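Yeah, one chain of the complex is gone here, protein chain that is, but the others are all in their spots.
Let's turn to subunit A:
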Amino acid sequence: MHTTLRHLSMAPALVALTIAAPAIAQEAEYNPSSITAFVAAGAGGGTDNFTRTVQPMLEERLDTNITVINLPSASGALAHQRTAQSEPNGEALDFASSTFITSRAAGQNPIGLDQLTPVARMQSDVMTLVVNPEKYETFEEFRAYAEENPGKVVIGGTHAASVDRMAFLALNEATGFDLNFIPYDNEGAASANLLSGNIDGMFNEISAIQGYMESGEMKPVLALADERLEDYPDMPTTVENGWDFTFGNERGVFINAETDPEIIAAIESAFEEVFNSDEYQAYAEKVSLDVRSGWLGSEEYRKVLEENLAFFENLLADE
């Protein structure tokens, strides 16, 4: 009697063990002693903030230590290179923004999607055309002025291989406006020139210009998106005007392409958990990065990046 009882009580435990076994085996494969997070941008910017916010959440889920190293040189190309040349054991990650793909298209980044595999996209912000409301109240006014004064309207931006320059090229090509582009050293300098009326517009995310919108010194007039934004129902979009392109700054994570797919899958699911956590969503809301969902898994993200690359290369070739 005693023995049977013991056997009986053992049975469910045994069953549980056999079910759990594969899961344990799989996790045993990816057990990083530590992870190095290369940030393809300087300290203090959006990508850096994103990395450092995710760092503790990821440490907790992967039960390891993460060291963050900023490699801003050459538009982040060094970060891509270091990741691509690391041991393919899942212990080196590359945190990058859309600059990864724009600089690739512009020939400034030797590391492509054959050497780095996208793990996940965590953020996707909608880009808008921002103007000084003293000059233009609406996109229609901007458009009328640009059509009457070809070659006179100046758009400010960051650098020549930036996502905002790509947006500029796409808008110029689709609309036939003859706009000029001046790259500044950083977004702040472009903002200052927009505030003082020295330039006519710039491309930026809504999250980055909240303060200026509240004070009425800047106004987004055109969303580079397919559908109107929920919070800004009066702002027209490029797609509804018949211009078939959308833009946003995206942030995601990359890994050495030779890494075992199972390891990549494990990291991807850790990021997905982070993305869905209340903690991360609270951060996204705080920095207004929740205008639209950022999440894309490895496969979908690769597809988006490949399309973008082809699009940007075309834009630059036509220029």
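Going forward, a residue touches a chain if its C-beta (ideal position, glycine included) is under 8 Å from a C-beta of that chain, and two chains touch if they have at least 3 such contacts; residues count from 1.
As a convention for this text, contacts and distances are computed from a predicted model.
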Checklist entry - One chain of this complex is not shown here; going by its UniProt record, which of these names is it: "Putative tricarboxylic transport membrane protein", "4Fe-4S dicluster domain-containing protein", "RNA polymerase sigma-70 factor, ECF subfamily" or "Translesion DNA synthesis-associated protein ImuA"? => result "Putative tricarboxylic transport membrane protein"
Checklist entry - Quick one: which of A:72, A:88, A:112 or A:236 touches the chain that's been left out? => result A:72
Next on the checklist: One chain isn't shown here. Among A:65, A:210, A:269 or A:293, which residue touches it?
Outcome noted: A:210
Next on the checklist: For the chain left out of this view, which of A:81, A:98 or A:172 touches it?
Outcome noted: A:81
Checklist entry - List the subunit A residues touching the unshown chain? => result 43-46, 48-49, 52-53, 55, 69-75, 77-78, 81, 106, 108, 110, 151-152, 154, 159-161, 180, 182-186, 188-189, 191-193, 195-196, 198-199, 210-212, 214-215, 217, 286-287
